[in-house]
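All protein chains of the complex are present and in place, except for one that has been dropped.
For clarity, chains are labelled A and B in written order, and residue numbers in each chain start from 1.
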Amino acid sequence: MSTPPLQRPSEHPTIAWTLFAALAAGGLITGDAYLASLLTKAMILALAAISLDLLIGRAGLVSFGHAAFLGLGAYTAGIAIEEGVEETLTILALTVAVSAGFAAITGAIALRTAGVYFIMITLAFGQMLFFAASALSQYGGDDGLTLWSTSTLLGTGVMQSDGGLFLVILAMLALGWLVAGRLAASRFGRVLAAAKEAEVRVETLGFDPFAYRLAAYVIAGVIAGVAGFLLAHEAEFVSPATMAWQRSGDLIIIVLIGGMGTRNGALIGALAFVGLEEGLARVLDEWRLVFGPLLILLVLFARGGLSSAIDAGLRRREAAA
Amino acid sequence: MSTTLLLIQLLNGVQLGVLLFLIAAGLTLVFGVMGFINLAHGVQYMVGAYLAVAGIALTGNFFAGVGIGLMGALALGLALEFLIFRHLYDRDHLDQVLATFGVILFLNEAAKAIWGPNPIAIDPPQMLQATIQLTETLRYPVYRLALIAVGLAVALGLYLAVNRTRVGMLVRAGSTHAPMVAALGVDIRRLFMVVFGFGAMLAGFAGALAAPIFSVEPNMGDDLLITAFVVIIIGGIGSIRGAFVAALIVGLLDTLGRSLVTDGLRLVLSPSAAAEVGPALAAMLVYVFMAAVLFFRPTGLFAAAR
Partner (left out) sequence: MTPILVAEGLTKRFGALTAVGDVSLDLRPGEVHALIGPNGAGKTTLMQLLSGLLLPDSGRILFESAEITRASPAARARAGLGRSFQITAVVAGFTALENAALAAQVTAGSSFRFWRAAARDMALTTAAMAALEEVGLAPRAGVRAGDLSHGERRLLELAMVLAARPRALILDEPMAGLGHAEGIALTGLLARLKTRLPLLLVEHDMQAVFALADRVSLLVEGRLVITDTPAAVRADAAARAAYLGEEA
């Protein structure tokens, strides 16, 4: 008999909590600023990838424009700060509203299409935003916008201190992980997953897949927008490059490396991605010469990503014990 | 905008459209026949341009160089098909997107490693370096006119090949009923390989032709690839006719949009601000147009019945 979906060893919450603890230790206890900045980058990517996996892994919607939301969140925060808004929560609320609005409008159009057309229309919306950001000459245009200060959380300097910001990002990541997990197991998540596999069946049972997919698209857009909001605070800089289509490709790579439609895949994938990029770049300036072929090999031979490899490893150990 | 300027923009738009068509033709056939999303199609364009530059340097002859670019792109396309892509035809689009993304990363980096990160400029062939008097006030480079003519000739040839020849018939049939074509005893793998190689060659050809107009640099294919995808989506995947019409629309929209939007913005912004914002907004136009097309026709303008 096969195992029910949620009992894969790599899906155990302990793995995520261990990773969160390790991140906290690496970022706060070692006092290594370089390591902390790497981990921050990985955490922000992980949060964005968690939201993308909601679309790709759970709903079967391959969005090739997800970095647009990362950029949208970053720009909303950046512009709000530039315009003199100081309160973190106000800016966060703005970010949520803007991302949700953009997701609702573009999602309603994109979800009229399916398959490759969906991939391409999400890409098009991403490009649209990329060029729109490039056109914002009063906010830096092509060159991007440097933030001379960031926001204050209820009058405190939490968001401006390195340690405080690190903790906030870690907390947001943990929250995103929790939300995505609950969502997948909820009634809503079930309809979404069923519509991915058997659309006509779901329709003839009485569900309208469009409504569920649109809701998922908006939720994923908001989470990625929040990741962008964090990115603006961390980098103190926003630029159109954040939403280049290649960045959307990176997010898909992270989801795939980690394992699609898994609870911990995006976490593992983001850490592996940043680690690999950093490790390869140290050895070789032209690290993409190695990374590109690695990606191809991964697609050709290692389906299921690291989650599957972890499953296999843990099961072997169990069997040996 | 003066009539002369408008005419120049029109010609430039058609020229961009023709280049886009050469890239999009292969893309739409590969997708239509094999259901394969090939993001690496844009690097074929880059490879064609670089090899043409190298070929011209080697032989000292422009046309020989273009020939080398064309053959090189063909060889690379066939090699990629044999080594990687044919193992992905049965996979879902996500796997195809990722694997071909890996190819892009590798080839862009390889081009940078071999030829350096800086743009390379080359001259058009001696015999086409002149400009021609089109109207009283307008002189236009002969090379660009030749490019338009060649592009239109290729488009016509392709249209005839797809509609009149046996291979063309198989391609058309294969794009809607691949299993049926296989059942007719046609070696579908060979058909795929021919289509793939041909598409790669056209993209390389576009790169070689574009080399004297745009600068040759790594990543030069990336943005054009996305635009080519927009073209085939607007045109309807699998349709050569759709790709042609959409390529011209997109080429004109992009080129004319650039000056029209900038001109329009001058009414509300300072000239320098308008010059900065205009092109970016114009670049958005193409995507807005695509979203609008898909909103009303979710499978494009000339969708092949499937």
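Observations, loosely collected:
Here, contacts are C-beta pairs under 8 Å (C-beta built on N, C-alpha and C of every residue); 3 or more make two chains touch, one makes a residue touch a chain.
Because the structure is predicted, anything quoted here is derived from the model rather than measured.
Touch, as defined at the top, links the missing chain to these shown chains in the whole complex: A. When the omitted chain is restored, the residue from A:Leu28, A:Ala108, A:Ala185 or A:Leu276 that touches it is A:Ala185.
Only one of A:Asp32, A:Asp143, A:Glu203 or A:Asp285 touches the chain withheld from this view, namely A:Glu203. Among the residues A:Ala193, A:Ile223, A:Met243 or A:Ile257, only A:Ala193 touches the chain that is left out of the figure.
Residues of chain A that touch the chain left out of view are 1-2, 4-5, 182-183, 185-191, 193-194, 197-198, 200-208, 212, 215, 219.
Note that in this section only the chains that are shown with their structure count from here on.
If you average the CA atoms of chain A and of chain B, the two centres end up 32 Å from each other. Residues of chain B touching chain A in their complex: 31, 37, 84, 87-88, 91, 93-95, 97-99, 101-110, 112-113, 222, 226, 229-230, 233, 237, 273, 276-277, 280-281, 283-284, 287-288, 290-291, 294-295, 298-300. Listing the residues of chain A that touch chain B in their complex gives 56, 62, 64, 106, 109, 112-117, 119-121, 123-125, 127-128, 131-132, 134-135, 137, 141-142, 245-246, 249, 252-253, 256, 260, 286, 288-289, 291-296, 298-300, 303.
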